[in-house]
Structure formats: C-alpha cells, structure tokens
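Apart from one protein chain that is not included, each protein chain of the complex appears where it belongs.
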Amino acid sequence: MTATAITLTGLGKTFGDTAAVQHLSLELAAGSFTALLGPSGCGKSTTLSMLAGLTTPDTGDIHFDGVSILELPAERRPVGLVFQKPLLFPHLSVADNVGFGMRMRGMGRRERSRQIAEMLDRVHLAGLGERRVGQLSGGQEQRIALARALVLQPKVLLLDEPFSQLDTALRTQMRALLRQLHDDSDITTVFVTHDQAEAVEVADTIALMLAGTLAGHGTPESFYTRPDTLAAARFFGVRNEIGGRVSDGRFIATNSTIHVDTDIPGVSDGDAILVIRPEAIHLGGTRSVPGTQTLGRVVAARFAGTHLVVDVEIGNQQLRVHHPAAGRPVTIGENIGVELPPEACTVFSITTP
Amino acid sequence: MTSSAVTSSGVVGSPGTVGRRLGVAVLIAGALLPLVPLLVWAFAGQWRYPALTPQQLSLRGIGLLTDPRSQIPQALLTSTLIATTVAALAVLIGYPAGRAVGLYRFRGRRAVQFLLLAPVIVPGLAAAVGLQVFFIRYHLADSATGVVLVQLIPTVPYAAIVLAAAFANLDTDYERQARALGAGSLRVLLFVTLPLMRPALLLAGLFAFLISWSEYVLTLLIGGGQVTTLPLLLFAAISSSDTTAAAALSLLIIGPPLLLILASTRLLSTRSGAVIGMGRL
Partner (left out) sequence: MTRTLTPATGEPSGPAALSRRSRTRRSLPQPVRICLLLAPALAVVGVFFLGGVGQALAQSFGYQPYLPGSHLSTDAYSSLWTDPAVRSSLLLTAWVAVLSTALAAVLAVVAALLIRGLGRGRGWTTGLFQANLAVPHLVGALCMLLLLSQGGLLSRLAHAAGLTATPAAFPAITNDRFGVAIIAEYVWKETPFLTVLLLAALSHGAADLEAAARVLGARARQRLRHVTLPLLAPTLAGGSILVFAFTAGSYEVPYLLGRPYPATLPVVALQYYKDTDLTSRPQAMAVAVLIAVLSGLAVAGYLLVVSRLSRRVL
C-alpha cells in the first residue's frame, strides 16, 4: 500500500468571535510522522478535528493525494483518530472494541477475530480480548484505542495528545510503540502535542502552530538551529534576543558591543533581531575577537544539574548562558569572553515577526 | 462537557433540522396541553359544552382562594406549616445517615441503601394502614403532629439519599485542614461542612417539602379528615361539580412548588441523587 500525502490549503475555522484556525497551509509528505506542536488554544486540536471530519472548515480545503476529501463525512474518511482519553466503549469487551470498526463495515466474525488477535499482538496485549474495559490500566486502554484505529488500516493516523494522561515512564514506552507501529506500516501520522520535548523525540518533522496559524515547519533540528520565525524561536525556549542592525552581512547590536558576521540568506539590511540559544554561547578566554567574541561580566550563576545557568552582562544587554557544569569554573563578577558562533545565531529582520 | 477539544469542536448531528424542531415542538405542546383547560377553567364563570372558550369569565374561583369560608386559606396555612416542619425534620434526621452512607464503606451498606430507598418507593399507605391503630391509641391521629410524623416515612430516607450523594462528592480534606488549624468538631461542622453542603441541604429540604406538600393518602389516613391540607381540599373539590373551584385551587397548589423548582434549577445537577424521587411527585 502506498502512503498518502496530505495537503491543507488556507484552512480556517471560527467559533463565535475567536478564530481557532486561520490561513493554515501545510503539506505533509506521504508516510511522514509529523508532530503538530503548539501551546493550548493554538488550534491544533481543531485542525485535527477538521482532518477527521468532525468539524467542517469555514474556509480552505484538505487533499489526500491531490483529491479533496471535504465532501466526505467523518465516517467515510480513511482516517484513524486516537483521542486524549481512550474513549473505549464501556459496554463492550476489549476484543469487541478493537473489532468495532470492522463490524460497522460488515466484516464477518471469523475474519474479525483473526485481525483482532493479530492487532492485539502487535500492541503487546495478546490474550486480553475477553477483558472488560473497566479492568484495564491507562496504558493498556490507550494501546487498545490505538489497536482499534490501526486495525482498519487507515491511510492517515491522527493522535490528539494521546499520552498526556499517562505518567512519564509509560509515556516513553508508548512513544516507542507508536514509532514502531508507524515504521512497520508507513501510515502518514499526525501527532498533536503541546510538549516540545515529546515532539522532538518522536517526530520526523514538526509543524509549529501559534495563534491558529503555521509558525514553522521542518525537522526538529531546524527549530533549534534555524527557527523559521521569531515566535517559533521563542516557543522553543530562546530568550536571548539582541536588537540591532544588519549592514553588509554583519549584525551590529544596538546597546552592546556585540558584532556577529551573519550569512543567513534573505536577511536584508536594516533593523533586525538576533537570537541565540543559551547552550550555544561559549564562555571562556579573555580576549575580544571581532565578529564572534566579546567581553562580558558575570552577574549570576546557578547550578542546574547538567549545566550552570549563567547570566552575563555585555553593555546594556543581558544574555543567559547554559555553561557545561564540567567546564571552566565561573565566578560572579569576573569579566569573561563571550563567544556567539555565527552558525548558531539566527537573525530576523524586524519586518518579519 | 466533552473531554477533548477534538470532539467539542465538532458537532455530532446538526441541531437545526426541520424534523428535530418539529419533534421538539410536539413535545412542548404535549407537555403544556393538559395544563391549558386547567388554566382556563380557573377563570371560567360559565363554560358549557361545546364551547371552546368560556361563555363567561369570572374571578370567583380566584376569589375562593382568599375566602375563609372555602377553607382554602386555612388549608394553605396548614399545608405550609406541615411541609416546612417535615422538610426541616427530614434534613435534620437524614443528615447523619447521609454522611455515613456517603463517606464510609461498611459492611451492611447495601442493606442500609435498601432500607433508605424502600420507604421512598413503597407506597406510604402500606405502612400507614398498619400504623393507624397505634396512632389512634397514642392520640396522634387526627392531629397535625401525627401527620408530620407519618410524612417522615418517605422524606427522611429521601433526604438521607440526597445528602449521601453530596457527601460522596465532599472532600474531607477541608475538614482535616480545619482541624489541623485548631478548630473543634462543632466549629468544623458550622464553618466548614455545612457551608460546603449548603446546596445539597437546600435540595434535600426542597424535595422533602414538595413530597409533603403534595401528599394525600398519608394525610387522609392519619389526619382522619381533621387535618385539612390543600390536597385534601382539592380531592373534595374534584369530586364535587365545582370545576372552577378545583381549577383555581390547583393553581394555588402548583404555585409554591413551581417557584421553588425554578429557583433551584441550578441545584438540580445530575449527580445530586435527587432525581430518584422526582417521579413520585
């Protein structure tokens, strides 16, 4: 079975006065595992709901392999959906739950039993078919919900924060299971989450949604090294923002002595903001190297397990640095060299927020 | 009250279809229709067959409601006094039992549940016919006191049931916190538990009041015709040929329960347990 590519074009949905989703355009490659990431209320669950057919979009279109599916009602879409709560039918046994979709399609009992057993095996719950729903743990319930969706061999698998109700250790196991199921079957998967660490760990690509629209789409690494937008950078934990100007391929900070040679394409001369992650800043040395290194004063240092959180003041600019705990010791008040490697800096022109 | 944004952002079945609206309209008509002739008869002076509207309107029926000769004002007073007494006593007596059933798991809990539900469901007359001899003997028959006592049969356990459901949802950590802050048992009760239980207390009292207010058979058997409550008067009026009087009296009888229920629709939450006895009213 060949995998399905999903295309969202100009999707929008408004509830009352609030626009939950606006102008959302996104392409998901066939067979990809994409995390739809964003804070609460950013519209990611609504997007999922529109993909599944439970909500009708106000504007825009959804294509599977180039064919619009908007006219298809939810019950006819080749989509599997796993919710935050398992939503297992309480009056049915585990096996009947897993076989529900097949029964709705009119599949015969013998064939159903065979596929149910096989699916339960793949989620490591073999032999639990006759259990009642009330006798299961949270992790088991979600695995059954997964099995119930996957047994129908959907073209697209949607998951809405499916592991958020489970404890941490269980969550890791479930992510591994999900990844394995995906890799075995090549189903295009969309995984909604608000947890950035989870998105980075489990997905091939991340689509970041902020305020109802797309704020970045790429590999997890790209969000760390080259975020698409300032908002995306902020969501991923960047707090060092340095205002200044770009001219001739060089960024000059306004209220400090920071100069960085920048080679980002598409950044035009003019006002700009430079962002850099705390762990990318190097502390050390005593000299100033134009273009990368400058001198600053340590104003605070706090031990945080794997690293020291060091606040450094350069002119009127404060930078937060995550300094390796096993690195060069740092004392408060000392003047120290602060290196901002150009490849770790991202510069945004002010006109593009 | 959906669990995830995915389902709450969608609508399962569209609300505005014509068939659905028509169906609801029929339901509403059915719910209101039987009340229409009642309302009209209360203000009818003369309304003979086959007229669809009264030939003559009159306020005689309404006037009876305040006329002491009709005994209605006295019965109103009697009904109100009895119902409020029963409501207060039911909540008072049912409160500790509600706490026990709601907060604790103990052996015999099932039996207690049965003993609390049975007097609500089993018709009162089954017990009242057996009791009457004793009430006569102890001079409780033909008195309001006797009527109050016998009306405790359905109301005390009912109050206990409503309160038990509320206690099951009570977080006892509040009480423990109060104790840890130095409050004694009485203070904990007055300043922590009772305020938290206030909606349930009101609900239990409300339904005990309603049960007592509408009660006929128990009042008849034990009151012996000497204790005249509004339902007894209505029964007599229905059996007479004065339809206007009966209709007007009915409006009076519906009044307080209607006001009380509408005022407390917020309290009629789904987990309150009060729903059980509502079919009895």
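We call the chains A and B, going by the order they appear; numbering starts again at 1 in every chain.
Everything that follows uses one rule, which is that contacts are C-beta pairs under 8 Å (C-beta built on N, C-alpha and C of every residue); 3 or more make two chains touch, one makes a residue touch a chain.
Predicted model only: the values in this text are computed from it and were never measured.
*Asks:* Out of B:Leu59, B:Leu77 or B:Leu125, which residue would touch the omitted chain in the full complex?
*Replies:* B:Leu125
*Asks:* For chain B, which residues reach the chain that was dropped from this view?
*Replies:* Counting over the whole complex, chain B touches the hidden chain at residues 1-4, 6-7, 10, 12-16, 20, 23-24, 27-28, 30-38, 41, 49-52, 93-94, 96-97, 99-102, 104, 106, 110, 112-119, 121-123, 125-131, 133-134, 137, 149-150, 152-153, 156-157, 160-161, 164-165, 167-168, 179-180, 182, 185, 210, 213-214, 216-217, 231, 234-235, 238-239, 243, 246-247, 250, 253-254, 257-258, 260-262, 265, 268, 270, 273, 275-276, 278-281.
*Asks:* Could I get the residues of chain A that touch the absent chain, sorted low to high?
*Replies:* 52-54, 74-77, 79-81, 83, 85, 87, 89-91, 100-101, 103-105, 134, 148-149, 152
Basically, only the chains that are shown with their structure count from here on.
*Asks:* Using mean C-alpha positions as chain centres, tell me how far chain A is from chain B in Å, no decimals.
*Replies:* 55
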